[in-house]
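So that we are looking at the same thing, I have put the structure below in structure tokens.
A protein chain is absent from this complex, but the other protein chains hold their places.
Lettered A and B in written order, each chain numbered from 1.
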Amino acid sequence: MGKEKATNRVLSIFFTILSLAWIYPMFMILVNSFKTESSINTTSVFELLGASNFNGLANYVNALTRQGFAAAFMNSLIITVTSVALILVCCSMCAWYVVRVNNRFCKAVYFLFVFSMVVPFQMLMFTLSGLADRMGLNTPLNICFIYLGFGAGLAVFMFAGFVKTIPTEIEEAAMIDGCSPLQVFFHVVLPIMKPTYISVGILETMWVWNDYLLPYLVLDSTKYKTIPILIQYFRGGFGHVELGPMMACIMMVIVPIVVVYLVCQRYIISGVVSGAVKG
Amino acid sequence: MAEIILKNIKKVYPAEKERKHPFGKKADHEPKKSNLQVTDEGVVAVQDFNLTVHDQEFVVLVGPSGCGKSTTLRMIAGLEDISSGDLYIDGKRVNDVAPKDRDIAMVFQSYALYPNMTVYENMAFTLELKKVPKDEIDRKVRDAAEILGITQYLDRKPKALSGGQRQRVAIGRAIVRDPKVFLMDEPLSNLDAKLRNQMRAELIKLRHKVHGTFVYVTHDQTEAMTLGDRIVIMRDGYVQQIGTPQEVFNHPANLFVAGFIGVPQMNFFDARLVHVGNEFHVETPTFSVSLAPETCMKLSEAGVDFGSGQVVCGARPEQIELARPNESGAVRGKIVVSELMGSTVHVHADVDGAEFVLVIPTVDFSRNGGEDFLDGGDIWFKFEPNAVHLFDKATERNLI
Partner (left out) sequence: MGKVLKKWWPLFVLPTVLSFTFGFIIPFFQGAYLSFCKFKTINKATFVGFSNYAAAFQDPEFAHAFWLTAAFAFLSTVLINVIALAIALALTRKGLKGTNAFRTVFFMPNLIGGIVLGYIWQILINAVLSSVGAQLLSLNTTAGFWGMIVLTLWQQVGYMMIIYIAGLQSIPSDYLEAAKVDGANAWQTLWKVKIPNLMSTITICLFLSLTNGFKLFDQNLALTGGDPDHMSEMLALNIYNTFYSRVGAKWMGIGQAKAVIFCILVVCISLVQLKITRSKEVQQ
């Protein structure tokens, strides 16, 4: 037993060090986001803050005012919230229908949904962006329609997996109690599926919020940028890259994510696990 | 008044469609394709179902797995389409009426409580959908809770209830609707044996408190016998017999019913029916049994030609009595095993390769010294002459 304890202590120390190393990249960005532009270069990024290189919130102010961060953040937020909401409502209804009706049409649709999860985006990026352009889906709100179609695979798959575990007797009871199918869905099925809504919501949020290529190709990017697009622009932009504001941007992207993660960690982790195990 | 009439009801599941019975009803109710008739249209789960359930009658559909009893109930509820035939509730043809408009309530085996709602909300749900005033809902829910003794659980979620309590809530949900017809699909099957007996007694009490017509499905013949005013015994989609518990017990229509009703099962043995003058008796290679005069009369009245006279005889374990060794008409068997059940002893005896089960009151058992009935020992018994059932070997029909 004593040996066991000693091993645990060693492991504890090892993982503590490893954890610190794990956070270091983010910590490094945090430190540098407060430095003056002139004191950020490839050799000095490891230096901690001091009186000589401290720039206060200047980089953040710069990022928010001059680099279009606020607009990009809003675009990302609008796209993510709307798309995920659409995906959750439409795909859960669709999954329930597909499982319960289960005729030939439903089986075919379900197969296509599952198939779409496997297909890499590169396969349709050109045709999709062309189609989206012609249909006017190149604004932050309209792009959600594409996200609904593109995110449907995973969402329907996960919802359908859960619907199959719901006893039909409950729905039959509701029908006898006087519910229309719509009422059955919203009064009975939806509350039962709550955990799946959370899982799917988290997975789709992670995807849409971080997605780069789809909005980059589909959105009219002279007018609308999302956060990943904005950050990519920093580097691809002409002339000198302002590292300070860029790091401030990265920080402002990471911090909300980390906060949300720390608050709903339990849901996120279980959501990810169920998504992986089913997928 | 709520009378249910089923006229020539038939249910066919299209052949190519692999129908999976929803949820955990397992193979239990899954029509077993091997035994069911398969026609061009598909698998026939129920056919030629004719029954009139009278107002406030309690009818039990009973049969083994896949006999079509649940399907029949679900057709009455409107959860399954009726392939052909007519279903009347209260004189109105309801084949195409939606379940919610049939004025029925259903209790499911798995209770089917809404997990997201409290007990109160579960019971109130149907009334809310009907836009019943709040105070009336409250009154009805509390009345029902009172009847079922679940008032203290009204604020709980189903998850926090035991099986028995959940079952009460499910029944409560049916009661608050005050429906014409109560449909119950194996409501007690998920309960443990003790609770099941208790709930069974409560159901009997309940039906005198609420005035409705009950159709109750079970695979358990004890439930059927104790609860039903009439019992419908089904097999492979066909009705085998409809009658009061007394009738089906005493006069089973065929071999199947005879074997299905009664615990322990009726003893069967192959025999030859021999007709001597006005007397009939059955013979096996090792023993023969004279039939009671009434039975003989019925047989001669029936005037059937028995051909080779090959019959299957049935005798209920309780209607076989102990006999003294070598007493006339007594049969000698070898005891295979005897099980002491408390007030009775079940003795399994082997007679020339056929096994007989005897239910002997414990008092008789000890009267004969007890030790005589050790495993491997001999036992002498005889059949009560008027309790021998005769079945045609080919058609399996009751001959009497």
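Note that a residue touches a chain if its C-beta (ideal position, glycine included) is under 8 Å from a C-beta of that chain, and two chains touch if they have at least 3 such contacts.
All of these numbers come straight from a predicted model, not from anything done at the bench.
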Hidden partner chain, touching residue among A:63, A:79, A:184 or A:219: A:184
Footprint left on chain A by the chain that the document does not show: 4-5, 8, 11-12, 15-16, 18-19, 22-23, 25-26, 28-29, 32, 42-43, 45-46, 86, 90-91, 93-94, 96-98, 100-103, 109, 112-113, 116, 118-128, 130-131, 135, 145-150, 152-153, 156, 168, 171-172, 175, 181-182, 184-185, 206, 209-213, 227-228, 231-232, 234-235, 243, 246-247, 250, 253-254, 257-258, 261-262, 265, 268-269, 272-273, 276-277, 279
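One rule holds in what follows: only the chains that are shown with their structure count from here on.
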Distance from the mean Cα position of chain B to that of chain A, given in whole angstrom: 57
In the complex, chain B residues that touch chain A: 22-24, 77-79, 98-100, 104-106, 108-110, 112-117, 125-126, 129-130, 173, 177
Of chain A, residues touching chain B in the complex: 167-170, 172-179, 183, 187-188, 191-192, 194
